[in-house]
Structures are given as structure tokens and as C-alpha cells.
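Shown here: the complex without one of its protein chains, the others still in place.
Going by the order they are written in, the chains are A and B; count residues from 1 in each one.
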Amino acid sequence: MSKLRWAPLLLLLLPPFYLDMFWLQAGLFVMAAAIGAIGLNLLTGSTGQLSIGHSFFLAIGAYGYVYFAGESDGHVAGLGLPTPLAAVLAVVLAGLAGLAFSPIAGRLSGMYLGIASLALIFVGQHVLFNFEKVTGGYNGRSVEPMNLFGFPFDGSTDLVVMGVPFGAQERLWFFGLVLLGLAAWFAYGVLNGRPGRAMNLIRDQQIAAGVLGVPVARMRSAVFTLSSMYAGLAGVLLALAFQRAVPDYFGVLLAFEYLAMIVIGGLGSVAGAVVGAAFVTLLPQLLTRYSDSLPLVAAAGGEGVAPSDAARYLYGGAVVVIVLFLPAGLSGLRVPFLTPRKETTP
Amino acid sequence: MSAIPELVVKDLTVRFSGLVALDSVSFTVHPGTLHAVIGPNGAGKSTCFNVLSGVYKATSGSVHFGRRDLTTMSPHRVGALGVSRTFQNLALSAALSVEDNLLLGRYRLMKTGIVRAGLRWPSALREERRHRERVREIADFVGVAHHLKIPVGGLPYGDQKRVELARALCGEPRLLMLDEPVAGMNATERLSMAGLIVSVREALGISVLLVEHDMGMVMRLADEVTVLDFGKRIATGTPAEVQENPEVLRAYLGEEVS
Partner (left out) sequence: MTRLLELLINGLSLGAVYALIALGFVVIFKATEVVNFAHASLLLLGGYVTAVFHDDFGFVGALAVGIVVAAAVGAFVEFFLLRRAKARRDVIGIATIGIDIVLTAELSRRLGTSVLALGDPWGNKVVQFGGITIAQTRIAALIVAAVLIALFLAAFKYTPWGISMRAVAEDSETAALMGIRLGRISMSAWCVAGALAAVAAVFIAAFPTPGLDRTTSLVALKAFPAAILGGLDSMTGALVGGLLIGLTEALVGGYQNELSFLGRGLGDVAPYAVMIVILLVRPSGLFGTREASRV
């Protein structure tokens, strides 16, 4: 029975065969954001540690990958490593950056950490704009496509599966799906096991956690490091989907968006992080795509509210509404078909 | 289980910015006995408890558990020596199930870290299964087994108090510290909690340190009683001795009688 619950997820294998580029691209962004949001939710939702520095680790993942995988030329430096190795190293690098922040991440609690982590954004932006050899400066730099054991994730070789030509988006879709699946699976394991219980207790009863033997500071920095690695992985996937990494993208607004994702989806919930990521990521794209047929929203160059602004009103407002009326977020809504009631003995 | 060491509190003093919360308090909890610390409100009972469990730091004096010096240890290291405690104002994770809360009581007996939990390492799964079994036994013993899958926040207060006790027991303690275990309970609940404490002692043979307001309960259960008043120890002895101590009558019982 519980195995069958996951069956609807198989539907996620279908889009590359039926949907066009726009949807596949949007889906990739959702997957990347979902990985990052799962990581942030481990920290903020489950452990009660706020981070507004998350986009810094996304940047490290993205630029780490670009640097490790890219080739040097006149403007930018790169190591030209095999792409899978570059991706792994980028995630490790994000983790190390998170670990380096652990004297702060371990000792500050909740909101205090939130404000302190704001520093990461500004220091990060400073480094990204100044470290042009690695980041390409203001205009960013292009991203080396993933190549897994001789299989390229771009359109450079012809591949036709069941009559559908598989270009970059189609291939990356499956790559992203696998990464997201693994990220979610790992997070569930952590949350349902010994570390997850300790994380929840740190959030709910910090002193009791210490008394019961949880090394609170060490646990906080460990979770911070883990969530940085999730952000790093998200950054890698984002870079692959964008095919270009631009410093400006990794600012305060992005960090706020990730917080919006986990609140909208449901704090502390893995599925919630995915739902929230889909909501916040798809909203501007849908509004842009359908701006012609939506009231108030402006088509490109037209009168009215630009789709990106409209999206901000909507997800910003959603955060407030959900904190007020739906403390468990969208994933806490009981959809009879998708969420079977948990067995409870009376 | 290893032998139960004695807990020796010696000249314990705690000051909070000028205010003396504990003034040179000494007492000893002998192995396997139930020792009660009583006193009027503000006598320093909770402060004493918090120092013993490492939450507060003593200004001077010492606390030894067997040969180990607990005086400056952090809470999680005190816990690792087999000292478990409950909290007066429930410190459970309301959103977690009773089972998860009890498993938290076994945190220090388990090993699985983030990586193994995430990868569902075979040893992690085995450990989880083993400890869930033990949790069920303890929940049975305390009488909360039928609630195991329910979030703690949804239970009535009395049951939450029991879960709190069960969680402390899940640490397989050698010294169990109970901070007002029957506070806020009605008469029936008090009686059954008292019965539970007696059976814990009989079944496990561990030392119990009890802070309590309910005098009747203390006199029935305790082997030895230490009375605090304004941060000072004013008496130590068997319940009968303490009850007849004039100073105690004046400080504590007198207050209730009048």
C-alpha cells in the first residue's frame, strides 16, 4: 500500500515525451529550486535555524561547477575537469563553505543566525563581482554541459527516444529528476532517523536537547553544512539549466524566494519544499507565458504589472496568508487521494 | 548495568548577578535511594536541579557522580554519564510522536549520524529497530504504549507528564531526576504517578532525585529528604526526622498550616 503511494511520481517520467521546451526548462528550474529548498527546510523548517545566506551557497555550487569544469581562455580561468567530478567538487566546496561558517552557524540560534547569514550574501556578491577570473564578473560566464560517462547532456549528439528527439532539456530532465529523487530520499532518511529527531528537538526545546545528549552547537553546524551542500547541488543544476551563471542572480531576493518556498510548501516537510519550489518558480513563468490572457498582468512591453512583479505580489502575499491560516503550508492540505491518513491507534 | 554511584553535592553556591539562589548547599544521594529536595517557592530547588544537569553553572562548590566531577560539564556530557531528568514545564517536542520523543531519550545510546541515516545504512536501520523495541517496552511500563504514534501535543497533560518520565527512563539512567512530576495533576493522576515512581525504583534499582511540592507524596516515597529555604539547606534526614525538625516546620510546613 505504502509502495503504491509513490506510483503517481512515475508520471514525472512523461513530460519530455509530450511537453515543449518551455515546460521542460521550467521543470528543470523547479527541480533545482526544490533541491535547494529541501536543504533550506532541513535547516530552517526542521532545526529552526533561519538562513538568509542561502543564495551564497547556490552561487558557490554554480560557480564551483563552472570553474572546475570550464576551460581557461583569455578572460576566465577554469580547470577543465571531467564534468561529473566538477559537479561533485562543487557540492563539496559549498559544504566546506558552510562548514567554515560553523562558528557562527553553531552558536547563533534562530533569527540571530538569519541576520548574521545576511553577511554571506553581501560578501558573496562582492566576491562574485570582483573575482572575475572565476566568475566572469558582471556578465557572468557560460556553463560547460554535463557529460556523464561519455553521454552528453546537450544537443551535441543526436538521440531519439520513442520517436522524440532528445535535446539538452529532455536529457537534463531525467538527470534533474534523479538528483531531486536522491536529495529527497536522503532528506527523508535524515529526518526520520536519529539526527532528524534531534533537529526537531533543538527547534522545539533547545535546553532539553542538550540535556538529552544532543550536542546542540555541533548539530546546528552539521545541518548548516548539509543544507549548504544541498544548495551547492541546486546551484550546479541551475547552472546546467541556465547554461550561464550571472552574479546578479544570487542576491538577497533569491534568498528570500527560497524562504518563501519553504513557508509556502510547509516548514520542515520535504514534500512541502518541492511544492513550494514549484509554486515560487513556476509562478513568474506562467504569468509571463499567459500574460496575454490574464487581466492586470502586462504582456511584454505593454501596460500593467509586469509578470515578474505580479509573481512577487502573489508569492510574497502567499507567505503571509499561509503563516496566518495554513501553518503546515500547502503540503499540509489534506488531499484525500494523494495523502492517505497516517495510521493512528486510538 | 554498571553499579549505581552516589551523587555528592558539596557546598554548592549559585549567584545570579548579586542574587544568591543557592548558598553552600550539600547533600548526598545514596545509591538506589529516593532522595527528595523540598522547600517553599523560590527556595532554590529548580536552580539546584539545573546545576546538577549542567544547564546552569555553579558559582562555587562541586557535584560528583561517583568519581566523575559534573560541576562544569555541559548538559550533554552529564547526560552521557547516565543522569536523566524531566522538566517541570514539559520539554517535549509537541509535533513529534510519542515514539519519536521517547527515541530522543535514547539519543545518547544510539550512534547513527546524518550520513548513515540519510543513506539508510543497514546498521542504522538495525539500530533504529532495536531501540524502537526497547522504547515500546518502556512505554508499556509507563503506560503510554497505546499513544506511541500520536503527536505528543495532542495528549492530555497528565499523559504528557508520563511521556516526559518515560523519555528520561529511555536514557537507561543510573540517576533519575524528577522535577515536580505531579505538578498540575489531579488527585487520581498524582496517585498513579506516585505508584509509577515506586515501581520504577523497584524494577530498576536506580537512584532517584525528586523535587516536589506535594508533601504527602514526598513523605510517602522518599528515603531521605533535604529541605531548602532561601537557598540554604535547613535540614536533611528521613521524612520522619525532617517532619519534626522545628526549623522545617517554621519555614515550610508552618507556612502551609497557617
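A few comments on the model shown:
What we mean here is this: contacts are C-beta pairs under 8 Å (C-beta built on N, C-alpha and C of every residue); 3 or more make two chains touch, one makes a residue touch a chain.
Note that the coordinates shown come from a computational prediction; the quantities given were computed from them, not determined experimentally.
When the full complex is taken into account, the listed residue touching the unshown chain is A:104, out of A:34, A:76 or A:104. For the chain left out of this panel, the touching residue among A:77, A:99 or A:127 is A:127. Remark: the omitted chain is touched by one listed residue; of A:81, A:99, A:159 or A:252 this is A:252.
Interface residues of chain A with the unshown chain, by the touch rule above, are 44, 48, 50, 52, 103-104, 107-112, 114-116, 118-119, 122-123, 126-127, 129-131, 206-207, 252-253, 256, 259-260, 263, 267, 305-306, 309, 312-313, 315-320, 323-324, 327.
The rule is short, and it goes like this: only the chains that are shown with their structure count from here on.
Chain B has its Cα centroid 43 Å from the Cα centroid of chain A. On chain A, the positions that touch chain B within their shared complex are 186-187, 189-190, 192-198, 200-201, 203-205, 207-216, 222-223, 226, 268, 342-346.
Residues of chain B that touch chain A in their complex: 53-55, 74-76, 78-80, 85, 87, 91-96, 100, 103-105, 107-108, 110-114, 116-120, 124, 127-128, 146, 148-150, 167, 171.
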